[in-house]
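Quick one: the structure is below, questions incoming.
All protein chains but one are shown in place.
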Amino acid sequence: MGQYLILAPVLLSFLILIIPERIRHSYVLILTLFIGILTSIPAVRLIFEPGTEKYILQGPFGQIDLLIDGLSGFFILVTNFTMLTGVLYSRGYLKIYEKKKNQAQFALHYFSFTWLHLSMLGVLMLRDGLSFLIAWELMAVSSFMLILFEAEKRATLKTAVNYLIQMHVGLVILVIAFLFCEATTGQMSFDVLQDYFLRNHNTGLFLLFFAGFAVKAGFIPFHTWLPEAHPAAPTHVSAVMSGVMIKMGIYGIIRVITYLQADFFLIGWIILVFSAISGLLGVMLAIVQHDMKKLLAYHSIENIGIIGMGIGLGTMGLGLHNPLLTLLGFTGGLLHVLNHSLFKSLLFYSTGTVYKVYHTRNIEQLGGVIHKLPHTAFLYLTGAIAICGIPPLNGFISEFLIYSGLIKGLSLGSAYQAITVILAIISLVLIGGLAIFCFTKVFGMVFLGTPRAKFEIPESGSNSGMLFPQYLIAMLIIIIGLFPMLFLRPLITFVSYQFHLTTVHELVPISGIFLKISMLSVILILLVFVVYMIHRFLILKRRVIYGPTWGCGYTAGSARQQYTGTSYADSFAELAHPVLQSKDEYNAIGEKDIFPLPRSFSRHPNDVFRFGLNKLLDFNMLILKKLARLQTGNIQHYILYAFIFILIIFTLLYLKIL
Amino acid sequence: MTVLFLSILTSVFFPGMIIRVKSLLSGRKGPGILQPWKNIWILLRKGSVISTTTSFISRIAPVIYLSTVLCAILLLPFPGIASFFGFDADFVFFAYLIALGKFLFILNALDTGSSFEGMGANREALYSLLAEPAFFILFGTLALLTGNTSMQGIFTNLQFDGASTYIIIIIAIYLLVQIAMIENSRMPVDDPKTHLELTMIHEVMILDHSGFDLALIQIGTTLKFAMYGILIANCTIPVDIGFGWQFLLFVGIQIGFAVLIGIMESFRARKKLAKNPQFIVTLSSIALIAFVLALLITFKMIP
Partner (left out) sequence: MSILLVIVFSITLIYLSITERFIIYAGLIGFQGLILFALSLLELQKITLGTLLFVAIETLVFKVIIVPYMLRRIIQKTGQTKVSEHALPGFYSLLFVTFGLLLSIIISLSLKTQLSTLVYFIVSFFTIYTGLFLIISHRKIFSHMVGFLVIENAVLLLSLAIGSEIPMLINIGILLDIFVSVLILGIFVMRLKQHTHELTLLKDD
């Protein structure tokens, strides 16, 4: 019976392809809800009462074991919630494409969406090597189909193929890692990693797994697919990819860490260094972008860096045998997984609404959106404050956990470790400051001020179908921010179980700390409310005049004289020029020019890693072109090649080399 | 509560004292010490001019700015009196709370759609971005030195034993004074007297505020000075003497702080705007030197 319940969603998903258009969206919604509830019930149970549950599927290919434990359960809950909001949002968003796409394309899109959900759940629940890799591959293929929704644009096609190839590079690295494991232990599965790590060198295999999972997660230097794939995909797909799919890489890394037996400190240090670099470079590259979605994609890289720092810190804690450090590190990292999926999907949804109404994502052209779309502006503001890690919202809670761990880790260990920790603290502080810089820029340029180009806006704006999931997420963000202990208690329970820590006396000071944070956040909100009420009450009695912006005599300027995104980012981009390498296009005034002619200036952001990758590919093409001379098309030449090959083999055999 | 009262007391006299010192050093008599608050009182009773380009952000930003500063003051300890709300690693919460006020203040500036305010906004964002690491390295140093992580714990255990601790405390005071000057946009980063676009950071962001909003922002700014003053007092006042002596020392330190700011503003020229990031990063380097010293002390590598 249980087996059929598990197989039912798989079979029901095929019905999406043939269901009539009127009820297709509701069918997908109900199916997603069904899958969600089905998997969330054991997940919730396992988070509150740690352990492992096994479900067995007997099939014609043999037995497949689905194992859920606290870690999988947590990621399952995150996945289900984000997919649900994605499906809710897609109803309103896909209306843009109603006239451009036919029914088969929509059906295929929803089918791929459901299969993305199912494959992600498969990744989380399968431990056997082969089935895990099959689910991983399904995830890559279904997201590839989803990105290709606008395949009529050549750029999208190119990006999607680039994405698929990079995912396969990650897959190859994972296959190699699993093969190593099989060569020594005879079995290809996660569970035998423990035996492997007991007897062999830990760091090498871990680095291999890390590289494979880092391609999916988006650590620098494996990140080059992220900033291209996210703008190319439709908004709800970007939200799901950024919110959940890249976390599958993080899940894989944590899963391998749970089996490690030695070298904890070194591995934690390596993860910390990679994450700090990813965080800093990600946010620095985000500051100079013009495209709203590309900017959010780079911020995903930054937040993956923050999550990685938490995980690295936790692993270092395992190495130092300090349970508090481990607890703070892993709890911070995992809570940031949840928080990031929430606020990143919220930011993507708001961006999608702006795109739907204005048909552009270029911040240099937008402006004053807050007057047309006030709800979207409020939701984007909530997401922006959350992503910068500012109290009283949820981003602060997870960053605070990582900060606490780092600060406590200052006095543990040797002087070298203290230097590493202070550098990590400096990176985290800079990441926070840069995020504030970036999001004040985006919010200011897009939503505030006046529009910098002419737009024809239909008066209807966004419909409530798109606002409902966003408000749902915003509510959750605020609840986690104000009452963090609700979410932290079960997290702490299953993290302690997973890493065999004693929880009792660690929990008490942590709950005390967060109680005070909650109190202060509530006091802050009450204060704001009280002062605002005083303000309104007093303003009512006074004279208020409305007029244009004074700005020290600005009134004659045009909207194009406002600060643009490039000018705002310029003060930082100047300092970070060696890293960012933005390209300027400017036809300067020549020496002989007397009469003023129209001039233009544009600045294009440049990703050094993408540039390096392109150079590598060009070099590759060069070599291949030279080798292509061997393909003459003449069959006599090919027979000659075969003859030479046989001659070489005989010579080698004769000399006993082979 | 004591801390709140002390900070309000300080903020009442502080800006007036700075202006008085600057005037006396220029050879004038200067306005009365309570003049800034008389200005605030006038502003509180005035009406407002609101720009049509602005949105709800401008309505809530000054309110949130003031509330975050008040909330941050609630976190501060005083020597011998623990803050009710203190907890481990609370200086992170303190710094980020101030960042919330700054975030909305910057958005408020961008809300008006004027390029002047945009200029001030991005400079403010950049300088606070560069000054944060110095603050965190400083508190990391003090946490490493004293073995506690909450502000209360740090300042209670900060003893003046040994020459090395003296040095760290002196560097800490220097850094706090400089960070206070940068955060409140005073010399040498910005000149509060000029209203020229090239020198404005804070002044330009409040160009379109008037009446009650402007009053709220000015109250917030004076409270921020008081906040840093209390932090400096925490570094220096010993814990075990009576509250009467502590209060006298506190008043002395605040007057000294105000006079110091007045002197620094009168005799220093504003730095070239392009050199400001360099100056702010210098603070982080000096903080790192203090950190290294604390490292050597903690791991017993100094005789």
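In this document, chain identifiers A and B correspond to the written order of the chains, with residue numbering beginning at 1 in each.
Here is the rule we go by: a residue touches a chain if its C-beta (ideal position, glycine included) is under 8 Å from a C-beta of that chain, and two chains touch if they have at least 3 such contacts.
Because the structure is predicted, anything quoted here is derived from the model rather than measured.
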- Task: From the listed residues A:Gly62, A:Gly186 or A:Pro578, report the one that touches the chain absent from this view.
- Result: A:Pro578
- Touch residues of subunit A, complete complex, unshown partner: 415-416, 419, 423, 575, 578
- Message: Suppose we count only contacts with the excluded chain; which residues of subunit B make the list?
- Response: 163-164, 166-167, 171, 275, 277-278, 281-282, 284-286, 288-289, 292-293, 295-296, 300-303
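In this text, only the chains that are shown with their structure count from here on.
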- Message: Just the number, please: Cα centre separation of subunit A and subunit B in whole Å.
- Response: 36
- Note on the structure: In their shared complex, subunit A is touched by residues of subunit B numbered 44-57, 59-60, 63-64, 66-68, 70-71, 74-75, 85-90, 92-93, 96-97, 99-100, 102-103, 106-107, 110-119, 121-123, 125-126, 128-130, 132-133, 136-137, 140, 143-144, 147, 149, 195, 197, 204, 207-208, 211-213, 216, 277, 284, 288, 291, 295-296, 298-299, 301
- Note on the structure: Residue set of subunit A touching subunit B in the complex reads 367-368, 370-371, 374, 377-378, 381, 385, 388-391, 396, 400, 403-404, 407-408, 410-411, 414-415, 418-419, 422, 425-426, 429-430, 432-434, 436-437, 439-441, 443-445, 447-450, 509, 512-513, 516-517, 519-520, 523-524, 527-528, 531-532, 535, 538-539, 542-552, 554, 557, 559, 561-563, 567-572, 575
